[in-house]
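All remarks here apply to the structure that follows.
One chain of protein is taken out of this complex; the other chains stay put.
Note that the chains take the letters A, B and C in the order they are written out, and that residue 1 is the start of every chain.
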Amino acid sequence: MSNVFDHPWLGGLFSDSEAAAIWSPARQVTYMSAFEAALTRALGSVGVIPEETSDVVAQKIESFEPDMFALRTGSARDGVVVPDLVRQIRDAVGGEPRAIHSGATSQDVIDTALALTLKDFNALLDSRLTSLLNALENLQVSFGNANLMGRTRMQAALAITARDRLRTWSEPLAVHRNRLDRLGPAVQRLQLGGAVGNRAALAPHGDAIAKDMAARLNLENPSNAWHSTRDAIADYANLLSLVSGTLGKMGQDICLMAQQGVDEIAMQSGGGSSAMPHKQNPVLAELLVTLARFNATQLAGMHQALVHEQERSGTAWALEWMILPQMAQATARSLSAATEICVSISRIGNQDRKNR
Amino acid sequence: MSNVFDHPWLGGLFSDSEAAAIWSPARQVTYMSAFEAALTRALGSVGVIPEETSDVVAQKIESFEPDMFALRTGSARDGVVVPDLVRQIRDAVGGEPRAIHSGATSQDVIDTALALTLKDFNALLDSRLTSLLNALENLQVSFGNANLMGRTRMQAALAITARDRLRTWSEPLAVHRNRLDRLGPAVQRLQLGGAVGNRAALAPHGDAIAKDMAARLNLENPSNAWHSTRDAIADYANLLSLVSGTLGKMGQDICLMAQQGVDEIAMQSGGGSSAMPHKQNPVLAELLVTLARFNATQLAGMHQALVHEQERSGTAWALEWMILPQMAQATARSLSAATEICVSISRIGNQDRKNR
Amino acid sequence: MSNVFDHPWLGGLFSDSEAAAIWSPARQVTYMSAFEAALTRALGSVGVIPEETSDVVAQKIESFEPDMFALRTGSARDGVVVPDLVRQIRDAVGGEPRAIHSGATSQDVIDTALALTLKDFNALLDSRLTSLLNALENLQVSFGNANLMGRTRMQAALAITARDRLRTWSEPLAVHRNRLDRLGPAVQRLQLGGAVGNRAALAPHGDAIAKDMAARLNLENPSNAWHSTRDAIADYANLLSLVSGTLGKMGQDICLMAQQGVDEIAMQSGGGSSAMPHKQNPVLAELLVTLARFNATQLAGMHQALVHEQERSGTAWALEWMILPQMAQATARSLSAATEICVSISRIGNQDRKNR
Partner (left out) sequence: MSNVFDHPWLGGLFSDSEAAAIWSPARQVTYMSAFEAALTRALGSVGVIPEETSDVVAQKIESFEPDMFALRTGSARDGVVVPDLVRQIRDAVGGEPRAIHSGATSQDVIDTALALTLKDFNALLDSRLTSLLNALENLQVSFGNANLMGRTRMQAALAITARDRLRTWSEPLAVHRNRLDRLGPAVQRLQLGGAVGNRAALAPHGDAIAKDMAARLNLENPSNAWHSTRDAIADYANLLSLVSGTLGKMGQDICLMAQQGVDEIAMQSGGGSSAMPHKQNPVLAELLVTLARFNATQLAGMHQALVHEQERSGTAWALEWMILPQMAQATARSLSAATEICVSISRIGNQDRKNR
């Protein structure tokens, strides 16, 4: 079954094509090269190397295409792809070792590439949240006054309207969008620290180079490297799980509403069964619950990775690599699935959707 | 071993006395009564009951002391303490059923009591963060220029100063204090929704009663109940784990610095061994790592509890009860232990603390 | 709210009195003293000290009652209770330092006390599993032929009998009982390793002392200390969560069956509501789900604690202390609650319980 997001058929259910593109290795290569090119240009700007040199070299870096097999071998050996990538770039560009990767370290490259990825991803999240909020608003308009039985502790309590329940689905999403506005800049930031995080090998130009690079890459420019202070990343993972968790609640509610005997919702589409052709399974609503529980599980790993020893932890950092991209993709898919559900709802309570 | 926070001897290591007081059952009773008294007064303010009645009843509620054994029996039966608490209050006050708990539900009482508890706790966190930041600032002053070996991937890399490493301990804490400023109000808020969360039984006075109660209780007044939208609570749990995670990194660093052969730190106190009287164990630094991993683990449970079905989930809500108070106490203890460590540090790198 | 198991009123819902007694600090003191007395007697048996001395000292240890406040202070200082406990015992017994704690270390005392606790607890688990299996067998007899709607993916599928569903509740429990038979001995075993786990300070009598102690304490006698090899403990935690997870499935099924509109189960008792006197909440069934999700969460922490560095990890070991006792109590409570539920079921499907 390998991985559901990249899986040939499970990907149809679990994967979000836009998110997959953002988190693709191809994008990652592009952004690692973007880091190296920006650094080279910045070295020129501050005068460490001649500006002409920096232009020529940066252009070569920008058009560089790595030997992927060698990157794989290098990653196996070094635990990180950058040493071999830099070697390949140096071989390809030729002749100007000081113009390439000077004063930087692997983590600068990989974390900055992550920051650029997250910038793309945050734009997607924001757009997805907006679409879903609109879709939920449409449900309010179509079905807000429908009567539902309010249920507490799984038992019928008192009558409510669909508006009451829909509000519990949409209200947190609006808050999440605010959270995203605030957290976005905290993760869309340059990483530049050098070998031990203090920009020593870039002195006395470290801060100037950082400022120049951040501007070129359109990233925030934090006053220091964040090699071993991963709170913003863990905080961001929390936001991802808050979003999927909110949608898990929505999905659980829909599964419960769709039960025979309860019959408080109808959807135009639903999954088929290999044994019972008559069944209509609330597949996407179930998916929301699965993705919520997946992300809730993963979040613990991202917080374990906060215990990031000394100037760089090989163990904690690699744990982020294993988890964060999956959490992001799970969140993106939960948003797109939730919107698909909203659009397919044809009845809530006793109220059918009018002509659409 | 039961529970480390309330344990007769393990409490000496794990417990923080101020946090324990805030999370005590006694405080909880006080705050549940405060909710009921505020509701009674608000019912008087808006004219549902005569103001004189409301004053008299509220005063009786405020001085009411419950029969704890009956509360226990009631909790076992009802899954929640409030039905029996309200019964006891009604029995004690006598005669005015409409003046007591009208239009409210168990979750209103318990969540509002939680909000009041969190308000106390946030003040403690803020003060603890400030103390710790001061203690770290003192370390900077005393030891900032000491030489250390920067280490990445557990290997000696390049020389740094203590300032570089201390910065990675303190910088996130300042951010956490800002996070707390922002998240505090999001959890210090009234819960008032009634049976199914829409304030129907308080109509047409629901919003007026809420406003009045929030003012009396000095809480935020959200526009709606948050019975089944638990994102603020999960977000808050994330903050707790961010704090303890940051301190786990500090603790791990100190344990590593204290190793023989590395010898980059000395502390005036350390734990003894039953087998080796000569040993000085970095007990509090280890504790920071333990508490960080504990909270990271727990956070997954708080996010599982986001899947809160329908208008109130008995299962997800009770899961919060099992986890959140422990996370809070773990965080408080990690802050006090970290400050104790800072004060006890007598050497970093090759630099001894001067006259103190 | 502090801790639900020891809480004055929440304990009514969450706590199991027999499990609480087994995991009490009092029991722990008894078992730590039992370790020290058994060691003293073994030192006599192998001739390290005169047998008369060992008898006299062991009897004094067995009747020793510690100063709990001093234990607390010692735990805070040393990170573990044993150094102060041994000091107190030595003070109380007087005169024979070699007769007390010779060649042992803190972890020997605490882990052996845990093994004795687990022995008691395993007997409780076994008895609880048997009771519950009997109660489920009674349900089979009473209701096995009742018709239910089989449901897959939350949707009506095809008719089944209650027997089909009851089988999914009981079948894993019988397997868990077998697992317990096998895992019990793996955790009910002496810990004896001394300062660094190799029994060096007991040479040449280490193995003979271990054999003697294990026989006296009625524990297994492993060939080596297990100070830093915690797989049996983590494996045991897994069993606890398997049991509560199986019961979580049962609880979830019952909550779903109890829904109005589904109406496939009736219970004689159910929790009341402070707002809606007519409601009957499936409180204990919800509790089963909560406890399952709690233990599933905790299990991750117990497995994080497998990364137990060198000869003894202060951090990983203390993490076990924070988690395992709670998992055990959650499991015991889930078993007693499940049995209570079985007894209270008065109808499944369309079939009422006959004369009771």
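For this structure, a couple of remarks:
Throughout what follows, a residue touches a chain if its C-beta (ideal position, glycine included) is under 8 Å from a C-beta of that chain, and two chains touch if they have at least 3 such contacts.
Fair warning: this is a prediction, and the values are worked out from it, not measured in the lab.
Shown chains touched by the undisplayed chain in the intact complex: A, B, C. In the complete complex, the residue from C:Gln88, C:Asn138, C:Asn224 or C:Ser346 that touches the missing chain is C:Asn224.
Note that of B:Leu10, B:Ala99 or B:Ala157, the residue touching the chain absent from this view is B:Ala157.
From the set A:Val56, A:Ala92, A:Ala208 or A:Leu319, the residue in touch with the chain omitted from the display is A:Leu319, counting the whole complex. The chain not shown here is touched by just one of C:His176, C:Arg189, C:Lys279 or C:Arg333, and that residue is C:His176. Remark: the residues of chain A touching the chain excluded from display are 1-14, 20, 23-25, 28, 68, 71-83, 86, 101, 104-106, 109, 114, 117, 194-195, 201, 251, 255, 269, 271-276, 281-284, 286-287, 289-290, 293-294, 296-298, 300-301, 304-305, 314-316, 318-319, 321-326, 329.
For chain C, the list of residues touching the undisplayed chain reads 79, 105, 150-154, 157-158, 160, 164-165, 167-168, 171-172, 175-176, 179, 195-198, 200, 224, 228-229, 231-232, 234-235, 238, 241-242, 245-246, 248-249, 252-253, 256, 289, 292-293, 295-297, 299-301, 303-304, 306-314.
One chain of the complex is left out; on chain B, the residues touching it are 149, 151-158, 255-256, 258-263, 271, 273, 276, 279-283, 286, 297, 300, 304.
The working rule: only the chains that are shown with their structure count from here on.
Between chain A and chain C the centroid-to-centroid distance comes to 40 Å (mean Cα coordinates, whole Å).
The geometric centre of chain A is 29 Å away from that of chain B, both derived from CA atoms. Contact of a single residue of chain C with at least two other chains is seen at positions 255, 271, 273, 276, 281-283, 286, 297, 300, 304.
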